[in-house]
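All protein chains but one are shown in place.
Going by the order they are written in, the chains are A and B; count residues from 1 in each one.
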Amino acid sequence: MRKLLEIALGILTAIGGFVDIGDLVASTETGARFGLGLAWVLLVGVVGIVIYAEMAGRVASVSGRAVFDLVRERLGAGAGLLNLAASFFITLLTLAAEIGGVALSLQLATSVNYLLFVPVVGFLVWLVCWRVRFELMDNAVGLLGLALIVVAVAVWRAHPDWGAMLHSATHPVVPTTESHAAYWYFAIALLGSAMTPYEVFFFSSGAVEQRWTRSDLLVNRLNVYIGFPLGGLLALALMVAAALVLEPLGIDPSHLSQAALPTSLVLGRLGLALALLGFFACTFGASLETALSCGYSIAQYFGWQWGKFVKPAQAPRFQLAVLVSIALGVGLVLTTLDPVQITEYAIVLSAAALPLTYLPLLIVANDPAYLGGKVNSRLSNAIASLFLVVLVLASVATIPLMIASKAGGG
Amino acid sequence: MRLSDLLGAEVVDEHGRAVGKVHDVRLEQAGPEQADLGPGLRVEGLIVGRPALGARFGFGRGVQGPWLLRLVFGSLGHDGHDVAWHRIRSIRDRRIRIAGTADDLPTPQPSGD
Partner (left out) sequence: MARRLDAALELLDRQLVDKDGRLAGKVDDLELTDPGDGLEQPRVTAILTGPDALAGRLHTRFGRWLQGVVLRLLARQGPARVPLEQVQAIGSSIELRVAAGRLDTGQGWARRLIGRLPGAGEGDAAQ
């Protein structure tokens, strides 16, 4: 019975923790501008993150080492450092975006300017990273994030034409108001929002934090195979909501409030409140994850003791890295750069940087020296390799598409 | 001296012709085989030339798949040489001069343990 509860908790946390500011922005924006024409990308992204997250969890559970820990061993100090620089920069950008997202959610709830919330949010994020136990932190924000289910409820209550929706999702068409370059640019952005590099660092480090071993492999698989796709459904719900409400009105969502609009139209005040709670929980949870991931990647490259499973004084350089990263993230948001803009750049750059994270992970997941008999099966290797090829292509196409579509504006 | 002083150093033969750069240093246990390193480690020789990219990824030492990556990275072809320490005639400013020429140097075997 207890094991069942544990599994249920893990799955629920995975569902509620899936969506972050990147998904909020990308799903809403693509829904508003392209209807359901990019829904297939979300499907692809979820399959990808499921495969690679399972690998990351397995590597950590069996070898006791987190993914970035092994990047330097496999790539060497030089290539590993370049990888670290790119991954750290993008994760930091994402951290800034998430902190901005938390502040924006609070602004929507209180009408107080988001900039005033930023330092407070930064401090709270640091405090939780410093003192709150890992499982408690992970479960609390994950469960609160389930409030986003209200968006799916709103979609259901809006009685859309399911047949027509299914048709437009399976027969994607670039709207006349958009260019093909913009379509593919947003495809990459959406992919980057679903398959974030930091998720791999956080998931594998988290498995070590929670002392997972071989016997937890089943729980890991259940969390990932059930939790992540259901979480992806929440992102899909956001896209559908935007397609139903924002697209016909021609609203181009550049404010977070517009992501909550469909829900408040259908379900009124209560719906809006729950949606905002969901936004807050998701972005706060993701702020914690990205802040810790910044610390994990630096500490793991240099081989320093890391983790919340030891007292801060036992892992001082890791804690300092987390602290400095949060400070930098806060600083970036305080420059008054639009957080939604920061988010868009973060997810697009994430997509471009995915091969850097996934290639070493794929190699390590095949190494019997780390995994013994638990190396990848031929099937997972085949699918994972296919994904890697797609990711490399997407990575190469990112900058040209960014230029051709004027960063999605054109 | 440090290991990094040897890595990347230029190796030339007795005629001053370039043999390659040191990309690894082979160490051996200084005494009889033991579980720990009681007798210590010493430098047996240098491995000179271009390294196989796949070696670092583990493709020569147990990593089997995925076949796509093995295809791309797994070329274990190594155009390099083993230089036993006793062949070295001088080490100065990251330039190592050896006796003999490149042709009478063996190709590296994996250290395999």
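Note that in this section a contact is a pair of C-beta atoms (placed from the backbone, for glycine too) under 8 Å apart; a residue touches a chain by one contact, two chains touch by 3 or more.
Nothing here was measured: the structure is a model prediction, and the numbers come from that model.
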Just to confirm, in the complete assembly, which displayed chains does the hidden chain contact? A, B
Note that chain A touches the chain not displayed via residues 63, 65, 69, 72-73, 76-77, 80, 130-131, 302-306, 310-314, 316-317, 319-320, 369-370
Interface with the undisplayed chain - residues on chain B: 1-8, 23-33, 35-37, 40-44, 47, 55-56, 85, 88-91, 94, 111, 113
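FYI, only the chains that are shown with their structure count from here on.
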Here the gap between chain A and chain B, centre to centre from mean Cα coordinates and rounded to Å, is 43
Residues of chain A touching chain B in their complex? 74-76, 359, 362-363, 366-369, 375-376, 378, 381-382, 384-385, 388-389
Name, in rising order, each residue of chain B that touches chain A in their complex. 56-58, 61-69
